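Okay, structure first, notes after.
This part shows chain A:
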Amino acid sequence: MKKITLFIILFLIWMAFSFNLETANILSGVFAALLTTLIFSSRFLTSWKKFYNPVRYFWLIIYIIIFVWECIKANFDVAYRVLSPRMPIKPGIVKVHSSLKTEIAKVILANSITMTPGTITVDIIDSDLYVHWIYVKSDDPAYYTKKIIGRFETLLKRIFE
Partner candidate 1 sequence: MIPFILCLILFLIGLYGIITQKNLIKIIIGLAIMEYSVNLFLIMIGYIEGGTAPIFAEKFHLNNYVDPLPQAMILTAIVIGLATTALLLAMAIRLYRKYGTFDIRKINSLKG
Partner candidate 2 sequence: MKGMTIIVRKVTQFIAPIIFLFGLYIVFYGHLTPGGGFAGGVIMASAFILQILANGEILDKLRQEESGLEFLESGAILGFLIIAGLGLIISSSFVFFSNFINKGIVGKLLSAGMIPLENIIVGTEVCAAITTIFIALVVFKDEVAL
Partner candidate 3 sequence: MEIYLIIMLILMICGSLFSLHAKDLLSAVISYGIVGFGLVISFLLLQAPDLAIVQVVIEIVTLVIMIAVIKDTTEVQDKQTASFSQFIYLLVLLLFTIAFYLAFDKISGSLSPFGQHTTRMATAYTQGVHETGSANLVTGIVFGFRGYDTLGEATVLFTAVIGVLTILRLKGKKGE
């Protein structure tokens, strides 16, 4: 079943690459996706059932919108810090505890943190994320956990768990 999921995803990607509906193209797409599935399926995800749940895709769209909005806000914040002559930066690494269970959700969370300007995920160890922050606002763990991952975490829980 895991293999069929991978096959369907790869075949859709092939059709997006080539973008025509001739018989030869579809046959070669089936062949290519089959070959790729046979080689790479042993390392692919195990939880395939979540791919066929439309509610998760709805939350994914909302997540993308919120992510873009956060990104724009962070962009302006970093631009202000770069342009202002006093250089108001206070860099440091904070340890953020995340309550997400699955690995893939933690990785997506880490990548979202990295892609917003000003914060970079350095490493994930068990369920702690080590985040480099351009301006450490306070030393209180509850405050910065909410500040960094608060909005993302609840949505990711709905998408992946």
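One rule holds for everything that comes next: a residue touches a chain if its C-beta (ideal position, glycine included) is under 8 Å from a C-beta of that chain, and two chains touch if they have at least 3 such contacts; residues count from 1.
If you want to know what made the cut, all candidates are chains of the complex that A comes from, given by their letters.
Worth saying up front: this structure is predicted, and the values here are computed from it rather than measured.
Touch, as defined above, links chain A to just one of 1, 2 or 3 in this complex, and that is 2. Remark: chain A residues 6, 10, 13-14, 17-18, 22, 24-25, 28, 32-33, 35-37, 39-40, 43-45, 103-104, 106-107, 110-111, 121, 123-124 touch candidate 2 in the complex.
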